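Yeah, one chain of the complex is gone here, protein chain that is, but the others are all in their spots.
Read from first to last, the chains carry the letters A and B; within each, the first residue is number 1.
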Amino acid sequence: MKNDILLNILILSPLLSALFIFFINIFFVNTRQYIFTILALLGSGVSALLALYVSYYSYFYSKIFSSHFFTWLNVGEFSIELSFRADSLSSFMLLFVAPVSFLIHIYATGYMNKDKSYGRFFAYFNLFIFFMFILVLADNPIVMFIGWEGVGLTSYALVSFYFEDIKNTYAGNKAFILNRIGDFGFLSALMILFIEIGSGGFSFETIFVNLHQIDNQSVNLIAFLLFVGAMGKSAQIPLFVWLPDAMAGPTPVSALIHAATMVTAGVYMITRFAPLYNIAIDISLFISYIGALSALFAAIVASRQYDIKKILAYSTMSQLGFMFMALGVHAYSTALFHMFTHAFFKALLFMVAGAIIVSFSHKQDIRELRGIKYSAPLLFIMMGVGAITISAIPPFSAFFSKDAIMSSLYVSSHYELFAIAFVASLLTAYYMFRMLFVIFFTKSFQDGKQNAKSMIYPMLILTFLSLFSGFLNFPEIFLGDLNVSSWLNLADKKVLIEHSTEIILMFVNTVCIMAVIYFTYKRYAYTDKILQESEVSIVANKFYIDEIYDVVFVKPLQYLSIFINKTISYTMIDRSINIIAFSYAKAGRLFSYIENGNVRYYALYMAIGLMFGFVYLYVLLGTRL
Amino acid sequence: MLKAYMILSVILFSIGIVGLISRRNIIVIYMSIELLLNSVNISLIAISADLADSSAQVMSLIIIAIAASEAALFMSLFVILFRNRSSLDANLFDILSSNK
Partner (left out) sequence: MNILSLIIFLPIIVALFLFFIKENVKLVKIVYIIVTLAVLLLSLDLYINFNPDDSMQFIESHIWIAEYGINYHLGVDGVSLGIVMMNAIIMPLIAIGLYKQRDNGGYWINLLFVQGGVMGAVLSLDLMLFYLFWELMLLPIFFMLGLFGYARSNFIAMKFNLYTIFGSLMMLIAILYIAVVHKEQFGFYSFDLNELKKLSFSSMESLLVFGGFMLAFAIKIPIFPFHTWLSDTYRSAPTGIVIVMSALMAKLGVYAIWRFLFSLFNDTSHLLAPYFIGLGLFGLIYFGISAMSQNHLKRMFAFSSASHLSLIVVGFFIYDIYGLVGSSYLIVAHALSSAALFLMVGIMFERTRTYSIDELGGIARVAPKFALFFAFFALSIVGIPSTAGFVAELLIILGAFTYNIYIGFISAITILIAMLFMFKVISKVLYGELSAATANFKDLRFHELLALIPLALLILAMGIFPNFFIHKIKPTAKYCSTNLEGPCYVK
């Protein structure tokens, strides 16, 4: 097979840099920080450049890069090659994953400055990027699964980064465990898929060629199980509870993993299996409903959170819900485009949050962060841009992507989905601007440290991208070309919508959102309303979902474990075996009474023996005696 | 005729067994052992008379000789046992018992 050296370098450079950093960090104490910085930035920078190169060629020349390392596993009919392929979908993913990762790397060198585990952080960070590339570029589902689990593993390592406080490690554990529950579904789906059609080779191409051979029931089962994997990785209901807790990790981690890359892996995976989902229509509808539910739930909960990062975490979950809604009605390009724009503005928002946290002595509660507008004007502008973008106000990027989603939902004639999406987007504006107004639009004043340049510059770039990346997929009614969609060339369902309907939808959307922003302004800007909101409502406690899970799953499992140990293993089985042993000992003791040392009894026993002998002789010899 | 001697022998043997088991005094136990030996002697002699074979009489003589040496052995045992416990009760000698 062709072996594109550039693709190889793209994949391997973060791995090599991670390994070098690991090695130096473990075996050489007291290395200078800049060595790690150089290695880390090299690793991610090289891949970012190559990713841009690859996407350029993929878009303009429709070139497909592929590369084959070696045969990974060959048993029976199960033959897995370690090969990678950058087709248009993968190149599109690379287009935003690699550069955003690089920008966050630069940001992180400023954020993690002078941290004593600086090297360890960047080793894991680069390892994460490596696995993400494997996930995105994989040519067959098993290699994708390797990347899938790999990002889960590194996410665990990064969330538990500040392990001196054991609660952070519990958050990491939660992330990994819930991810793995999703992986259980994913793996089962892959196994069933293999059994049905895997005998001719198991790469994506051959799978989709043979897809028609599977019966409908199995297709539905596979589609459902794959989505279970996506539920875990992309934090949808019911496997989402790890995402808010994962904010315990350093902010660059949240920016990269929980905004731009790992959580989008679920969306990517479903898109990759698009031919499958086009057949399994019921499951696709199910996906839309879960997405809708998650979007609404997360938006409601976010509107009552007080920690900056938690608000952003729920916001991510909500936006992912939007993406899944679009996927469910087979509007794949739309979902991916929203993922594209979301990566930029969400990463920007997280970075701003990180900058605020670092500048203002690690305060994360928005009630404590009031009045920083005049000491951090740049941050104010950037967060403002982020808020405006996410609320889908034209002509910024998310307007185009979110509007496209709404249109496809409207056209699919599942109006309930459209309604939920509409309410969720209104709530999005509400909680975002609530955060903005409470922190910046207030009469109080706080002073903070300056941010490092390494943090500012990436944020500026992302601001720019958030504002203007929408133009990459300019819709037709504005005489655009739908560049991204045509590039991706996915098996979208054709969306036929009247131009007039679309304009009306856009207009209604925008007006309602403006109204919500105005309402929020009135409520939170220059008031102290936020301080009066209680912390004990159901919503503020995220509907007690963690507590419910604890009671329904965690505690019974622990009781079961104790029950098994005490009752079954110890009492029933072990005791019965010990009883056998003790009864032997008891019987032995009983028999020992015969040997009482008294000669007369021994004589008796001899006499009894004699008697038996005589009887036997008598019987044997008959009555001839 | 033989029958009567055999019955006598059997009766004496049973008396000897019972005495061996149920008496507590060691000297009486020894006497029962002697009774056992002698009952066997009687039966041997009776058989010899009946079958006109003298080998049984030879056996009988040997048994008498052995009984005599055994008596000497037992006497020494009595003396030693009495020295240890000041009593000749068989129940008292149970050091080899396994349940103390």
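Criterion: contacts are C-beta pairs under 8 Å (C-beta built on N, C-alpha and C of every residue); 3 or more make two chains touch, one makes a residue touch a chain.
Owing to the predicted nature of the structure, the values given are computational and were not obtained by experimental measurement.
*Asks:* Give the labels of the shown chains that the missing chain contacts, considering the complete complex.
*Replies:* The undisplayed chain, in the complete complex, is in contact with A.
*Asks:* Just name the one of A:F28, A:F184, A:F468 or A:Y544 that touches the chain not displayed here.
*Replies:* A:F184
*Asks:* Where the complex has a chain not shown, which of A:V551, A:I573, A:A587 or A:A607 is the residue touching it?
*Replies:* Here the residue in touch with the unshown chain is A:I573.
*Asks:* Which listed residue (A:F176, A:Y314 or A:F440) would be found touching the missing chain in the intact complex?
*Replies:* Once the missing chain is taken into account, the touching residue is A:F176.
*Asks:* Of the listed residues A:I564, A:A587 or A:L610, which contacts the missing chain in the full complex?
*Replies:* A:I564
*Asks:* Provide the residue numbers of chain A that touch the chain removed from this figure.
*Replies:* Residue positions of chain A that touch the missing chain: 26, 70-76, 78, 120, 142, 145-146, 149-150, 153, 160, 163-166, 168-170, 173, 176-177, 180-181, 183-184, 187-188, 191-192, 194-195, 557-558, 560-562, 564-565, 569-570, 573-574, 577, 581.
What we mean here is this: only the chains that are shown with their structure count from here on.
*Asks:* As a quick test, compute the distance in whole Å between the mean CA positions of chain A and chain B.
*Replies:* Between these chains, centre-to-centre, one finds 98 Å.
*Asks:* Quick one: which bits of chain A touch chain B in the complex? Just the residue numbers, please.
*Replies:* These residues of chain A touch chain B: 589, 592-593, 595-600, 603-604, 607.
*Asks:* Enumerate the contact residues on chain B facing chain A in the complex.
*Replies:* Spelled out, the residues of chain B in touch with chain A are 17, 20-22, 24, 29, 90-91, 93-99.
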